[in-house]
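Excluded from the complex is one protein chain; the other protein chains are retained at their positions.
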Amino acid sequence: MIKTTEKLVFESPKSLKAGMKFPFCAGCDHGVAIRLVAEVLDEMNLKEKTIAVASIGCSVMLYDYLDTDCIEAPHGRALAAATGVKRTNKDKFVLTYQGDGDFASIGLAESLHAALRGEKVSAICINNTTYGMTGGQAGPTTIMGQITKTSPNGRNEEYYGYPIKIAEQIALCDGTAYSARCSLDSIANIKKTKEAIRKTFEVQLQGLGFGFVEILSTCPTNWHLTPQESHERVRNELFQVYPLGVYKEV
Amino acid sequence: MTKKLTTGNHAIAQAAINAGCDGYFGYPITPQSEIGEFMSKKMQELERAYVCAESEIAAINMVLGACSTGAKAMTSSSSCAVALMQESLSYIAADELPVVLVSVMRAGPGLGYIYPSQGDYNQATIGGGNGDYKIIVLAPSTVQECIDLTYKSFYLAQKYRNPTILLADGLLAQMMEPVEFNEYPYPEIPIEDWALTGAKNRASRAIYSLEPKEDRLVERINTLFNKYKQIEENEVEFEEYQTDNADLIVTCFGSIARNVKSAINQCREKGLKVGMLRPITLYPFPTKKYQELAKTTKKFLTIEMNMGQMVRDVRLAVNGQVPVEFFGKSVGQWLSVEDIIAEIERFNG
Partner (left out) sequence: MTEKNVVIAGFGGQGILLAGEVLANALMLDEKNVTWYPCYGAEMRGGTVNCEIVTSEDEVSSVNKQDADFIIALNQISFDKFLPKLKAGGWVIANSSLVKEIKSRIDINYLFAPITALANELGEIRISNIISLGLLAKISKLTSVEALHNALDNVLPEHRKNLLALNLKALEMGFNFSLAPVAAC
């Protein structure tokens, strides 16, 4: 009998539900982002004290992936719900996971005011420049010229106005302790994203204020691109409009 | 116990604090802004949660978040701003969260005005949220009842894990009368088996309303309606006044009952056989009581400070057994005792 030594080189984070499979479209970055969140929760030993807030959009079934307590908020209201959770449970770790439509369109008031109040919560916003779940319509982050189902001729100034720079706006709020924009287009950027997520968690734990990270992500299905082309689009088109970087760190 | 002269708004706020409210989240609107003002001071003194929300939409969702952790939390608002909360009330009902909403009615529709009104009976009992759901609705008629029913709102919300509205009006909220602040009389309801408290030494929990599988959605709604049946069987509350041998029963809710009662007293002195039935729980509605009284009385007269909202529920309950008439006025100064007596005499004649 031959003895073999098995060495575990890769495992699923404990903060992800065991045996869970992401239902996202091929090439979508949601799965990577949620995995990063779970990894940081594991590494910071936060799973047992976490109450996550899910939003409306492709991110809605967060509770099917994260193995933490979780509440679903109505559309756009994740940071209001998170405020309610945190204010009545100061010892808990509270995070929201939202899309750009939820965070910066319907929920812009809730998002900005949570930042202005300096809520001790961590917010993660996935920016894929479109309303993904409803089938790829123009959203608040759709870039100029981008063709979507509701901008068939491309986003123009006359009909649509301009996209919002979320990380920059959040950085302007005095209650914000950390605001960054990251991307998942490369291994190096995935690593940076993970560090940004860690930072948003740390500022909450240290009681410094609102922690925020905007993650540029792909939507191959609605962009009508392959996964690889999608990441190329992130690099070639989105980086110019949405530069990566840390916009505020106290 | 010594009596204290107190406004309806302050009575509600102090009662909420006595009931153990852990968090108040609100946005000002006349005629209930004094609740938030009172809370901003007292909650901070007690080191409980208080947030000046950026909107009523944010406020109700803060309450949703707080209540999902088993905290006792509330908001208060009025009419056009309660309208903003309807989406979340539907979520809260689906999520089975013990939310308390104090709704102080002013005049509508639209911005209307700050005059007192009872025009939000439909808004509270039927609601404008989507889907099949019910909200427990309690309607105080005196400042003392503002206290007693605030206590009850917290208790019923917790007991049934169901959103509960305390439906007051501008007159009741702004007026003062002597009251006694008795202690919160209800038992505490355990939250350990459902609340989000962090997945420590137990499986993780989620509270959500999304249910993509048809059979499971049907099951969830059935579960809700089994609960509503329990509420309807166990929690109906009403005030019955001089209904014995009454040929005419005047029925009303909230603070207009004071005027109606005085009218009944004066009519009785004149020898008219008149009584009053006042639902205290607007949901669950005292349907059986109306059916019972319909067997002995000849007529019902529904009096409301609106253009006729509760009268629909009265008619549904009475179901044609005897005539049901309506007398009301949209907003402003409450119908006087004299107006009510005149209407009783006209209708009785």
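For reference, chains read A and B in written order, and residue numbers begin at 1 within each chain.
Everything below uses one rule, namely that a contact is a pair of C-beta atoms (placed from the backbone, for glycine too) under 8 Å apart; a residue touches a chain by one contact, two chains touch by 3 or more.
If you're wondering where the values come from, they're calculated on a predicted model, not measured in any experiment.
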Fill in: Touching residue (missing chain; options B:262, B:296 or B:348)
B:262
Worksheet item: For the chain left off this view, which of B:61, B:79, B:150 or B:174 is in contact with it?
Response: B:174
Worksheet item: On chain B, what residues meet the omitted chain?
Response: 3, 5, 30-31, 113-114, 170-171, 174-178, 255, 258-259, 261-262, 333-334, 336-338
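Just so we're on the same page, only the chains that are shown with their structure count from here on.
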Fill in: CA centroid of chain A to CA centroid of chain B, Å
39
Worksheet item: Which of the residues in chain A come into contact with chain B in the complex?
Response: 17, 47-51, 53-54, 60-61, 63-64, 66-74, 77, 80-85, 87-89, 92, 109-110, 113, 117
Worksheet item: In the complex of these two chains, what residues of chain B are touching chain A?
Response: 22-23, 25, 49-51, 53-55, 57-59, 61-69, 71, 73, 87-88, 91, 95, 196-200, 204-210
